[in-house]
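Excluded from the complex is one protein chain; the other protein chains are retained at their positions.
The letters A and B name the chains in turn, as written, and every chain counts its residues from 1.
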Amino acid sequence: MTAAEKAKAPPIDVPRDGPDLTGDKLAAALEATWMRPPGLIGWLSSVDHKDIGRRYIITALTFLALAGALAVAMRMQLSKPDNDLIGAARYDEIFTMHGTTMMFLFAVPVMQGMQIYLTPLMVGTRNMAFPRLTAFSYYMYLAGGCLLWVSFILNMGPDVGWFAYPPLSGPQYGVGKGPDVWAQMITFTEVAGLAVAVTLVATILKQRAPGMTLARMPLFVWTTLVVSLMVIFALPSVALASGMLLSDRLVGTQFFNPAERGDALLWQHLFWFFGHPEVYIIFLPATGFLSEIIPTFCRRSIFGYPIIVMSVVATAILAFGLWVHHMFATGLPRIGYSFYTAASMSVSIPTGLQLFCWIATIWQGRPRFEVPFLYVIAFIFTFVIGGLSGVIIAAVPLDLQLHDTYFIVAHLHYVLIGGAVFPLLGAITYWYPKFTGRMLSDALGKIAFWLIFLGFQLAFFPMHLSGLLGMPRRVYTYPAGMGLELPNMLSSIGSLVVSAAVLLFVLNMLLSLKAGRIAPPNPWAAPSLEWATTSPPPPYNFPHIPVVESRTPLWDSPETLPVVHGLRVEHRELLLTSVLAAGPETREPSAEPSPWPFISAAAVTVMFISSMFSPWAVLIGAVPATIALIAWFWPKSALPHPEPVIS
Amino acid sequence: MSSGFQTALGGEALESSNFLTLFIVFLIVSAVMYLLIVAALMLGLWRGRSSDEPLTVEAGRHHATNPMFRPALIGWTALVLVGLVALTIGSFFTDRSNASVARNPQLTLKIVAHQWWWDVQYTTHEASNAVRTANEIHLPVGVPAEITLESDNVIHSLWIPNLAGKQDLIPGRVTDIQLLPRKVGTYRGQCAEFCGVQHAHMALDVTVQSKADFERWVAAQQRVAFAPTTPLQIAGYRYVTTHECSSCHSIAGTTANGQVAPDLTHFASRRSIAAGTMPMSTGNLYGWVADPQSQKPGNHMPTMGLSPTELHAVVAYLEVLK
Partner (left out) sequence: MSSLCRNSCLAALAVAALLGGCDRQERYSRGKPLGETVPVSGSPDTIFPGKSTPPPLDPRAAAYEGNAYAIAQGQQLFNWMNCSGCHSNGGGGMGPALMDGQWRYGGRIDQIAASISEGRPNGMPAWRSKLTADQIWQLAAYVRTLSGQERKDAVSARADTMSNTPPETQTVRQPIKQADSAQQ
């Protein structure tokens, strides 16, 4: 080497993983570098994606339980006609909280939590691309959720529906601070969602293990990439709309005031431009779960990998062109509606293709009926009903009867519970050993499975009939004599069965934490990279960064995976690779634990909450937030610079 | 099909019977697709369990695929595509059929939605012969009717499932709905867009009748209110026209001319009280007038604390308003 090259070459006297430093010595050294500091400050400063992913998942499941309890309350009120268990105003708050919590505080965050936990493990890297941003996003999500629920408990919660249409949510008819709480909670959760999406895209594009070309990426990582891009395009729409609503309510702007050239429909367009992609943001990660679970439990690689990738991308793109199907009753031009009917029908084609590929995989493999696979079967039985009822309501003449009735409630729960929650429960069962090092109880799992599968059908299938028999949505009671008594009673009983099932599932999760069978690194003999490390993974994920040569690395190199060497051991360092072919490019330092994400989130929380009460808060509150952000980003001279790779 | 008074399965008008036909077509196609998928799944599970040569990792053949799946995939895609195109075309033509009612309406109405009642005006007649009522519509059978829909407060939605699909009433916009009823009968419509605390109690009574009966009803509506005759009714009339009632309600032919609450001129001829909250009867009327907030909490009619004498008088007068 010349003197210039020598100067540029990385120092060779720093400890690095490699043939000289491996096994227990390597593990101890990496552990010391990558573990989070002890105590409460360490907990708040953690930037380990596994910590943050776990927090997201546990918080989201808590919100699921809270919203589920509200659902049972609603079903108790609706079990009889003219019931007086819950009054009108309280019922309005309850259904608003149920929908808002499920959509904004459970469905998207739990998917993002699974994505945060699994993506670095599946792509073979040590941490996310922007670890502190991810930590910040969790605190923002938690703050938004607490804002909503504390307001509800303090009797100042929103009561305008999860969609908050003005003028009902506007300054004149949206009495009190409830709609402001709702709108500001949106701001919190959208900031969190966008931050996570950006981090995931960067991680997936730049930090995959060498050799993991885009065509060799696990399908869950593909759905994560596509969904994160959808989040980046969709979430700003609702954040903008909620900002406009807050502005109307706080300082009297006229965005949604028809008397001053505003438009109540503007809200609906902005909201549903977000709202429709939102449901695919929730559904597509579930398809990713299925594409991981089915190969493992059918003991073969997925059929039609390129078709599934194309279908996911096509669904994502098409999802942005459908939103007007939520507005078929608003009196927009009929010929325009026909376009949206056609578009809404066409979005089922890619999903049908994915379904074909999954069934083809099952057909050619050897299925094992473990609990995760049972949820796959439940998904197919349930989601397809939801998808077909979706095709029905895509037709304008049919939707004009069925819109805003219990038929839609049935449809949305079939696709969200059947299409997202069942795969999620299967995924939690599947990855629980990886997250915790223990297996979930098989017996409890199977009982919970049958209870939720059958209970769900009992609860929601009759709602198709209630809707056809004339029951609108968002009503706290209905009159006798319309034939609604039987379907509603069945639904109410079903809701109790579903809650028993969820309780049992959660009980299983809690008990197995202490008493479950100890899990080996790869209890299901699965093919993807996350199973190549211990259960649970060490803070540094992998002792050496693996090299990937196929879509199913652990099946194609069963004894030992090929690895690369040379990452530093005494400072946090990860390997960046190229976007398409995943060739090694640089060794990049990774962020150390820091309390500044938490402090920034606290400052921004104070600013957002006080801006609900006074516009000055935006200006004044920006000061501590800026100071916190400056402290966060202050350059630290002690970190090593990125290093080139030598292939 | 069901003989319910508020059901989408009724099909008693052009649009709702088109709905039934199209819905059945979609249902059959959906059922066939569902059975195909579930059958494929069951077959796949059975084949996978019982096959002698599975293409699995244990057999070392986890990347191999059976060549039959390529044509199967193409066939499946073609089937789905053809099915969806057929359904879309069916939907389009049904839509055109529904829209044909709009070409020649012979009866026009205007409905303004409030929280939580419907203000109904018949606009076919000239203003001096106007028909104004609340929370009910009468329609002659076989006559295409067009209803203009407005709102001056929040978004509502008019839904009379036995007759047609729904249409929103949006402040700042004028929408419309066309109805071509085909069967005489009594039906019920309901607000189908969440509009506040008493959204659940915002219904309206729909009566489809023969043309002769309809003309008789219109003539009755065009009359001013009946005068009270007995002393109790006269006392009630005096109370209603000089106290709180007349601040909000109007009764044609009297000095009560409030514009912000339902018109009461022919109140006693309606089938229900408070936009379908309860059926019209003397007992219900007593309950409503005495304490509206307990029947429909949060609505804009206050509980006035009438004394028993006043209550008897007011109800007696209201029952005169046929």
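Simple rule for what comes next: a contact is a pair of C-beta atoms (placed from the backbone, for glycine too) under 8 Å apart; a residue touches a chain by one contact, two chains touch by 3 or more.
These numbers were taken from a predicted model, which means no experiment stands behind them.
Interchain touches from the omitted chain, evaluated on the whole complex, reach A, B.
The chain omitted from view is touched by exactly one of A:T213, A:Q254 or A:S557, namely A:Q254. Within the full complex, the residue among A:K177, A:R334, A:K446 or A:H571 touching the omitted chain is A:K177. Residue-wise, the contact with the chain that is not shown comes from B:S294, picked out of B:T186, B:S210, B:T229 or B:S294.
Panel shows subunit A; residues 40, 43, 58, 89, 150, 153-156, 167, 170-178, 248-252, 254, 257-260, 613-614 of it touch the chain omitted from the view. Annotation for subunit B: contacts to the undisplayed chain at residues 153, 171, 242-244, 246-248, 260, 291, 293-294, 297-298, 300, 302-305.
Here is the rule we go by: only the chains that are shown with their structure count from here on.
In this assembly, the C-alpha centroid of subunit A lies 37 Å from the C-alpha centroid of subunit B. Interface of subunit B with subunit A (complex): residues 2, 4-9, 15-16, 18-19, 22-23, 26-27, 30, 33-34, 37-38, 40-41, 43-45, 47-49, 51, 54-58, 61-63, 65-66, 69, 72-73, 76-77, 80-81, 84, 87-88, 90-92, 94-95, 98-99, 115, 149, 153-155, 157, 159, 161, 164-168, 170-173, 175-176, 188, 190-200, 276, 297-298. Chain contact summary for the complex, subunit A toward subunit B: residues 87-89, 92, 159-161, 165, 167-168, 173, 258-259, 262-265, 298-301, 303-304, 307, 329-331, 334, 337-338, 341-342, 345-346, 348-349, 352-353, 355-357, 359-360, 362-367, 377, 380-381, 384-385, 388-389, 391-392, 394-405, 467-470, 472-479, 482-483, 525, 527, 552, 555.
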